[in-house]
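The excerpt is restricted to a subset of chains, each kept in its original location.
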Amino acid sequence: MPAFEELRVFSGTAHAGLAQSICDYLGIPAGDVNVFKFANDNTFVQFRENIRERDVFLVQPFSYPVNDHIMQMLIMIDAAKRASAGRITAVIPYYAYGRTDKKDQPRVPITARLIADLLTTAGASRILTMDLHAGQIQGFFNIPVDELTALPLLARYVEDKELKNVVVVATDVGAAKRSRNMAARLDVPLAIIEKRRLGNNDRTESLNVIGDVEGKIAVMVEDEVDTGGTLINSVKTLEMYGVTEIYACCTHGVLSAGAAGRIAESSLKEIVVTDTLPIANGKLNPKITVLSVAPLLGEAIHRIHSGLSVGAMFEP
Amino acid sequence: MPAFEELRVFSGTAHAGLAQSICDYLGIPAGDVNVFKFANDNTFVQFRENIRERDVFLVQPFSYPVNDHIMQMLIMIDAAKRASAGRITAVIPYYAYGRTDKKDQPRVPITARLIADLLTTAGASRILTMDLHAGQIQGFFNIPVDELTALPLLARYVEDKELKNVVVVATDVGAAKRSRNMAARLDVPLAIIEKRRLGNNDRTESLNVIGDVEGKIAVMVEDEVDTGGTLINSVKTLEMYGVTEIYACCTHGVLSAGAAGRIAESSLKEIVVTDTLPIANGKLNPKITVLSVAPLLGEAIHRIHSGLSVGAMFEP
């Protein structure tokens, strides 16, 4: 028995395709909302159907242009709240600003917390998201957060390739846990690339590979691929260390600033991402494989609406 | 005696020129803050000087691109709060989203209130702004708001022209108060343009002029000029009603979407705006006069810092 009335899913302008796929999974029509900008660059929202007491899900990854998409989400939430929505779940497949999650220099913001507060202030009842940059970001919220992970999806894809002599490689010492989990899933060893500044010149870094990679197929795992710089540098380093073939798995395909081209030109064999972010057709190339998270998000929305366990989706 | 320690003024990227002029008025160097975007479109901020217990003023009009500039302000406030600033005043010469200040249709947001909540949530201690679209927006805040007005500045400019046989014309029935105040200041009559939808076709409007304008010089007053559409339509209507010359006074020169060109081509004689918003050189043309509000803002900042009355700035 649903705790709230009828389930409705609405999409901002960031990724209508994903929202439509979620609705298809759920077997419901997409919600009717009008989101646009006036000539003065002010975002405007109007829900074009009655949402009183409805169980409202607003789908919007914080993709480029990031601030616009965040503000759109906040304005949608405000409008839904004032329209007497029964419950408002912000569905944020990709949560931007995840890397600004601590003060590691003096006088900097913790924007990932700020965004959490903004969502709560606007009136969100709960959050549904995927593969946060750090799990602690859940704790930036005091409303319930359901964080899904695409790791099983990505691991299954790699397993289906039936590669031999694989090593999972973490591209950064500070974020090796995801790689460790992938290595455990694939039952293969782990290696880690360490970045170290050289001398007084802050700009030059040396990359060392800790662990044994020579003659192996490397699978790199990251939460997101942004400019691709880290991946490409890691590829070069791994090649120097004698790796034979290199794959990468990333939940979020940010692919900013020429990343797609850089990947195409690199000796990276394949990069697997998901559709938490929209990927412009111009950015796609044969090396980039995109898996859909719509079934994951759709199933989670169904379970949240119906009071069923979301955790059960990830039990072995 | 200042209630807080040393006064510091910092600027986001929206309008560094205005912030510099304010600092010049105050006789202090501009604060040192680094505001930029990473490749992934995430805004970042770092204060590059100690601001503990300082009386911090953050200057940022909500100009184009609006959402970016709002988010920048929020992130600057968060960083200042976490850096132990003594007091944080958000100086917002132009407050965007002012027109979305009520629910005049079902299921729309009240974004002007949302923005007020976001600023408060981020950690602003107080607000300094100018000519809000509606005075009630002050009440969207529960932190102190000082709202300055450029009306005396604009009125003085018009008076100095020593025009004869002037009528002030409000371009809209719903916002005629500002024009009434200008008419009172100039001691001239008032007329009002009424917009009315015709028949069933929602798109066609008729414009009537209520009041006597024939053979007169018209001065139109608005809080902001956006696309210029309302002004240009008003100009056409006033010409049909026999006006001889037309001026416009607007605090905020938003000038979006070809407004500058539209003004240049119109029979509007001159439009006077202020520099609450940056106006790109490409948009300037001989018909557009820009007055500076830096002395007004600078004086208000001085008074806020020193515990002096701000209201006294506008007493006769």
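Chains here go by letter, A and B, matching the order in which they are written, and residues are numbered from 1 within each.
Going forward, a residue touches a chain if its C-beta (ideal position, glycine included) is under 8 Å from a C-beta of that chain, and two chains touch if they have at least 3 such contacts.
Quick caveat: nothing in here was measured; it's all calculated off a predicted structure.
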Copies of the one sequence in the complete structure-file complex, 2 being shown, number 6
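Rule of thumb we're sticking to: only the chains that are shown with their structure count from here on.
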Between chain A and chain B, centroid-to-centroid distance (C-alpha), Å: 38
If you look only at chain A, which of its residues touch chain B in the complex? 39-48, 50-51, 64-68, 70-72, 74-76, 78-80, 82-83, 96-97, 99-100, 103, 105-111, 113-114, 117-118, 121-122, 226-227, 254, 256-257
